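What you see is the complex with one protein chain gone and the rest in place.
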C-alpha cells in the first residue's frame, strides 16, 4: 500500500466502526482503546449515538482525553450521572446495544478469558479478572473486544478459563477484524499490510476466511479525529501495538 | 379524675411514648397521628432519636404540620432525602427500630387487616390496603398501630383478611394501650376515665389484664408539645375521636 | 429505546396519545404529591379504556381514571385520597362492583416486581410478607435459600409496565429529568418500564444540568417525550413550587363535579394562580 496505517490507528478506527446510529454504546475500565474509539466516532461520524462510560458519563464533553478510561474527566459536560448499578442494570435488562469488553484470550466461539494463564487455582499469571464481562457479554445486544497482540497465545483453540461467554459480535486486532457468524469467529477483513495467510497462521483457532476483504483504509475524518484525540502520540506509545 | 384527657391527646401521647432514645423511627402515609406523635416526641422528650418519614425526611424541621402525613413539608430542613426504596430496605434488613403502621382490624395476635370488610373477592368495603404493612410489620424491630375507635368491630376475634402479621409491639386506642406479650395482645394501661371492665367489654378478643394500670397522665411538656403542634385543634377535629 | 435529539418536547395531547387503550401504565409520585395528574386528566379527555394502573400508592389519579371508566386492572399497595380525605370513593366502588380487577400488593412487593424488570431477572426476592394472606392471594412462591441458611423468602414475578409517566420539577431541552425532594418510586419505575414519558413544570437550561449532573434522576436517553405543563400536578403538590389545593380536591369529590373539575385544571386554564397548601 502506498499509504501506511499504524496498528494503533487500525485498532481504534475499527473499534469505532462497530458504533451504530442511535444506539447506546458503553466503554468500561481498562479500556483506553474503546474510549478513544467512542470519542472518535462522535467526531468522525455524522450520526447521533449515546455514549455511556464507567465514569458515569452520558454523552460527555471531556476537556481532555485521560490516561485512565474510568477517569472522572470522562463525565465532564454530562447532563446526568449514570453510575455502575444503572449501566449494569441497563445491560442485563437488554437495553445496552454495544459494549466494549476486554479480553486476554479469545476462542473461536467468541468466549473470553481475563482471569488467569494456567490453572485458575495455581495460576502462572493471575490476570485482572473480567469486570463486567461475565454479565455484560451475554446480555448486551452486541459486545466487541480487542487485542493489541494477534497471536496463537491470544486467539486460542482452548481458553485456560472461561471468564465470559455469549454475545460476542466482533474482535479487532492489529492485523484483522473478526466477526461472529453462526457461532464462530470468522475473518471479516484484514489489515492491508498483511495477507489472509498471515492472519490464519497467527490465529490459534480455525478461521473461516470466505467473504473476507482488506479493511477499508481510514477516512480523512477518521484520521483527523484520532489525531485530535492523541495529538502527541501518547496513547499510541502507551499502547505499544506492533503489526508483527 | 379531676383533670380530663381528650381521647385525641391520649392517642397521640401514648403513640409518642413508644419512641425510644437513639432509635430509628418511621411514620408513613395515612398516618397523621403517628406523624404528630413523632413530632411530639422530638419536642417533649430529652433524648435524640432518628425520625424518618415517607416524605423522605430525616429528622426534618417542618415549617408547619401538614394535613397529609406524606406532605413534602415533612422533609423541610432535612439534610438528606431518604426515599421509599431506602426506608423499606432499611426495614427489611433489620435496621428499622420502630414503625407506625395503620390498621382497620386488629386481632389478639397483633395481626392486622387493612384490605377489606367481608370476603376479599366480594368485599362489603374495599379498604385502602396495607401499604408497607405486610413487609414492615414482620421486619421492623417493633411496630405499633392505632385505632380511633375501640370496639368489637375494630379489635376482632377473627380478621376478615390478614394483610400483615408478625412484629406487632403495641396498639393505642382512645381508651387503652395494648402491648404484645407471649404472642398475645394484653392490656398494658387504660384511660383514667374508663375502667378495665369497659376495655374488656369493648374488645373482640380475650384480653389479659393482669399487671395493667391506669395510663399515666400526660406531662406538662407532652401537653405543651401537642398544643404547639395543633394550636387551633384542626387535627383533633379531623380525627373526630370519641371516648365512647 | 434511545434518543439523543432535542425534539423531545411535545404537547400534553401528544404525550397522552402515546399511551394506547389497554396499556399498562406506572404513574410517579405518591397520593396527592407530584403525580403526573395533567397527563391522567388528558387520558380521561381522550377517553382511554382498559388501562392497567401500576403504582404503590395511587389516589386522586386512580380514582379519577376509575370514575371516568378508563381502568380495567390495578396493581397497588395502598389507595386513598390521603390528606384528610380518606378513601378514594370511585376506586373503591370500582373494586367493590368488580368494574376493575385489583392485584393487591404491599408497596415493597410491587417495588420488588419493578426491580426484577429493572434488573433483567424473572423474579425478585422480597423481605417480609410472612404470615400475610397476600402471597396466597397472588400465588407468589416462596424459595428456600439454596445456600443453606435455613431462611426462605417470597419472590415476586417481574412487573414490566408498558409506560412510566413521571412528573418532573425540571427537564433539560434534551429530556433529562430532575425531581426535588423525594423521588418516591419514580426512579425504579423509570428503569422497569419499556418507555418513559414525562410531564414537567418547566424546561431549565442544559448548563444547569451540566453543573450538577448528580441531580438528574432520569437521563435524557431513557426519555421518549416530555410535555411542559406548569402546575401539572394540581390538585396535588409539586414541592417546592406549590402545595395541595385542598378546596379543589374537596370539589372533585362532589358527585356532580367531574366535568367542572376537568375544565378547571391548569392545563386548560393555564393562567390560574398558584395555590400554596
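Which chain is which? They are A, B and C, in the order written, and residues in each are numbered from 1.
In this section, contacts are C-beta pairs under 8 Å (C-beta built on N, C-alpha and C of every residue); 3 or more make two chains touch, one makes a residue touch a chain.
Predicted, not measured: the structure shown is a model, and the values here were computed from it.
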Omitted-chain contact residue, chosen from A:29, A:196 or A:224
A:29
Sole residue of B:49, B:161, B:190 or B:235 that reaches the chain not shown, by the stated touch rule:
B:49
Can you say which of A:9, A:27, A:79 or A:92 touches the chain missing from this structure?
A:92
Can you say which of B:30, B:53 or B:92 touches the chain missing from this structure?
B:92
Touch list for subunit C against the chain that is not drawn
116, 119-127, 141, 143, 145-147, 149, 151, 153, 155, 157, 179-181, 212-215
Interface with the undisplayed chain - residues on subunit A
29-30, 32, 54-56, 66-73, 75, 81, 83-85, 88, 91-93, 111, 114-115, 120, 123-139, 161-166, 238
Just the residue numbers, please: which parts of subunit B touch the chain that's not shown?
22-24, 48-50, 56, 58-59, 75, 77-82, 86, 89-95, 97, 139
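Everything below uses one rule, namely that only the chains that are shown with their structure count from here on.
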Which pairing of chains accounts for the highest number of C-beta contacts?
B-C
Among all chains, which one's averaged Cα position is nearest the averaged Cα position of every protein chain shown?
C
Based only on mean CA positions, could you tell me how far subunit B sits from subunit C in angstrom?
28
Could you give the separation in Å between the centres of subunit A and subunit C, each centre being the mean of its C-alpha atoms?
40
Which positions in subunit A are in touch with at least two other chains?
none
